[in-house]
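Just one protein chain is left out here, and the rest sit where they should.
For subunit A:
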């Protein structure tokens, strides 16, 4: 034990000196990738590098960004949440369902909850699904992959059941019922910035603060890095584990609300395979799937890399089949760089 650490201590400073440029490129790879993408597409299309296009693209990124931030919290803990795409779909449908009015047959009344109540209840639903995931994983020791794969199916199935496979198209509400304003989330702008982007920014800032400045953030990093050590240091590792799934579910619900507002419709199949994009964004952003390493900033960069890349390909008219190929290549490249970055440290230990 002492021998290996001595070795590591000896080689580390040498490495730092000779590889500083490589090191910088490796550390900031998501940032450099984003710059490269923007420059490349700006040269290929005059319409790419305009403020309005950036805002439109950012509005797209907002959906994935919200999912990715929730996903990153789970991945920091060493877990994975495959259910976020389905929860997104379910949340949209649930919001649409509430907007149509809830009928209480026994009382013979139809209740039209105001938009703020719809939002709160939908986020509550996301939290509930996350709670189920978290409890299964932390207390019943179901592997995260399996537990969330199960809720991926259940949530999707429930969404389909609620609408019978159809889509809610009327989300605008009725002024006489006092439940208008749902489309504000997807269409309005504050100081020219789409609401979706602002929501993403707020969630990102809150998540960043939680991670860097609260005890919970420290608990999360430590229990993801070494659960046994964290537990012996008095960290409530099980509560932390449940919490990250709840937070991930809430993020997915928020994303569901924004998406259905943007689309002015809530379909039960919305968000299919979005969980994979979210995982990709987290990984491209430099987080370690082993847990313990990752930042909000990196994850946002990862989401923007993937979003700006696929939108850029659309703008220059590349076939959507090629988009899939490019996205896949970027993800594999990112994971490979992760392995180089973290693998080197591991073998040095």
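Definition applied: a residue touches a chain if its C-beta (ideal position, glycine included) is under 8 Å from a C-beta of that chain, and two chains touch if they have at least 3 such contacts; residues count from 1.
We take it that contacts and distances are computed from a predicted model.
**Student:** Which one, "Sugar ABC transporter ATP-binding protein", "sulfate adenylyltransferase", "Cytochrome c oxidase subunit 1" or "Fe-S cluster assembly protein SufD", is the UniProt name for the chain you do not see?
**Tutor:** Of the names offered in "Sugar ABC transporter ATP-binding protein", "sulfate adenylyltransferase", "Cytochrome c oxidase subunit 1" or "Fe-S cluster assembly protein SufD", the absent chain's UniProt record gives "Sugar ABC transporter ATP-binding protein".
**Student:** Considering the complete complex, identify which of A:151, A:222 or A:277 is in touch with the unshown chain.
**Tutor:** Once the missing chain is taken into account, the touching residue is A:222.
**Student:** Out of A:50, A:169 or A:233, which touches the unshown chain?
**Tutor:** A:233
**Student:** Name, in rising order, the residues on subunit A that touch the hidden chain in the full complex.
**Tutor:** On the side of subunit A, residues 1-10, 12, 209, 213-215, 218-219, 221-222, 224-226, 228-236, 288, 291-293, 345, 348-349 touch the unshown chain.
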